[in-house]
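A selection of the complex's chains, in situ.
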Amino acid sequence: MTLKIGVIGTGMIGRDHTRRIQQVLAGAEVVALSDVNLASAESVRADLAPNAKLYQTGEELIAAPEVDAVLVTSWGATHEPYVLAAVAAGKPVFCEKPLATTAEGARRIVEAEVAHGKRLVQVGFMRRYDAGYVALKDAVQQHTGAPILVHAAHRNPAVPEAYVTPMAIHDTLIHEIDVFRWLLDDDYVSARVLYPRNAARSHGKLRDPQVVVLETKKGVLIDVEIFVNCHYGYDIQCEVVGEDGTARLPEPMAIDMRLGAKRQSRILTDWKDRFVASYDVELQDFIAAAAKGSATGPSAWDGYAAAVTSDACVQAQESAGQAVAIELPARPALYE
Amino acid sequence: MTLKIGVIGTGMIGRDHTRRIQQVLAGAEVVALSDVNLASAESVRADLAPNAKLYQTGEELIAAPEVDAVLVTSWGATHEPYVLAAVAAGKPVFCEKPLATTAEGARRIVEAEVAHGKRLVQVGFMRRYDAGYVALKDAVQQHTGAPILVHAAHRNPAVPEAYVTPMAIHDTLIHEIDVFRWLLDDDYVSARVLYPRNAARSHGKLRDPQVVVLETKKGVLIDVEIFVNCHYGYDIQCEVVGEDGTARLPEPMAIDMRLGAKRQSRILTDWKDRFVASYDVELQDFIAAAAKGSATGPSAWDGYAAAVTSDACVQAQESAGQAVAIELPARPALYE
């Protein structure tokens, strides 16, 4: 009855997911580990999963008979082949975002899964499992009336020099791209990027902040401020404006203090702390579905839609305020 | 049509009220000034009321034919005789708190006014004119159901060595004593004082903080924390708990900022800033009533009730947690 999981890629997030399965969640255990850096896999085994077997390659791990389900937490560029292999093996697979580094890659996974005829893939868009977004979606469905506008912000205190303009889409906006499709139950039709002057703390290869404007099929207009050198903290804001009223994403819990002539409460500074609880929920969801041989939550189709949208946003970054169209093929019945 | 006002006592608050009448409010002008310190009266005349006449004594000012109404803003110990003189002269008089330094003194004013047969006296309990308390009273009457409990706090950053335990009642709690009678439309029946350990920033002659517990005729239980060395700011809190729900006094307007990993908004530190707008409203109210030869707002009876209650609270400070009864004679018809 315990789901036996193999983990490919035992870096930061692979290690953390292993800890989750071994020490926090019910119903699963990590029985296999693999990493191109063998020492990394060995260290995770020693610290967290002493009974796990080590595999030289992800492919061998996927093929191993004791492995019921697979976690792909290696570098992004390696996700596509591992997910395809898991699908080919008929094993449920949880793949950290991105599902693939190109829209075509994600498309190939969709096609493989459709050919397989049953969902096997869950993509690691954990915000859908965040209690705040879940409550927001409920508020929108129960109270605000049909959405018309979304105002959002994704702020981060600072980024290294290596972070360049397109990463604001691929590494940062990617979570809003997915979570708003889910929140609104809608698809995007265009993207536009507007820039104010650059922040003084940004650098030559990064336009920061930027405002991405997305339009949806149902006519919702979304503006997202991305500001990765905002200095003051890691801050995720989202307000939905509907026919009857508005609803906002809650702030993370913080103690309201009165000190030194200031009413004050802490703001997070590390993105890792912001959605930490949602990782538990997403993996619990994966375990429950995988135990039945299937997958639920963010799908390969969602991963593909996110990839197509990301590409359009990056193109819009170079399009001087013009809208770039976003087109998706018909959604396969598997994902209705 | 312009009300002609004489001001007795041109210190801090006398000067400020003169400025208010001359530069802010409609319908009145300061035509007479008096202060035992003549230089003070002269300076106020020079700065704010060049046409005003100076009087050697308050009694002469009250008697002056050009004076329609009187402001008594001299030291507390001098209030009673001036107010009695104004009542004797049949002139409306605004008296800063306290109405008198003893309950008997306040009683004498009540009797004089009752004998006069018409209200002439307004006491300077300005909180009743604060937009926050006014809105709170409205919320209690419209929404919370009949009050059962009040939780309150009166916090001040620091006091000088000269501030001793009874001043926590006479100088600090006095405003809550009046404003809660008005807010609840009720009278007190007992007072009790409870002490935690002394705050490190307090001193040998001051028990600080303290919690005063008042009971009303209608059975409302009120607890007020008085903490005059609270360090962090000047902070007035009030929550009313009624049959159907609760209502809180609003915080003073402050900008919500996000800076340096903190969500923050300023807290006032100087009591003078907290109810500054209400002084304008109370004096405008005085001007309107005095123009018709009468007075409205906090009455001599309210000043008397506050004096009786203060005395009981001071006695309760020495009574080791025992309740001290508060009794008022029957309320004269003039104050119904």
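The first chain written gets the first letter, and so on, giving A and B; residue counts start at 1 in each chain.
The rule is simple: contacts are C-beta pairs under 8 Å (C-beta built on N, C-alpha and C of every residue); 3 or more make two chains touch, one makes a residue touch a chain.
Just so it is clear, the structure is predicted and the values come from calculations on it, not from any experiment.
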Assembly check, 2 identical chains modelled here, expected copies in whole complex 4
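Basically, only the chains that are shown with their structure count from here on.
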Note: chain B sits from chain A at a C-alpha centroid distance in Å of 58
Listed in rising order, the residues of chain A that touch chain B in the complex are 232-233, 235, 251, 254, 258-269
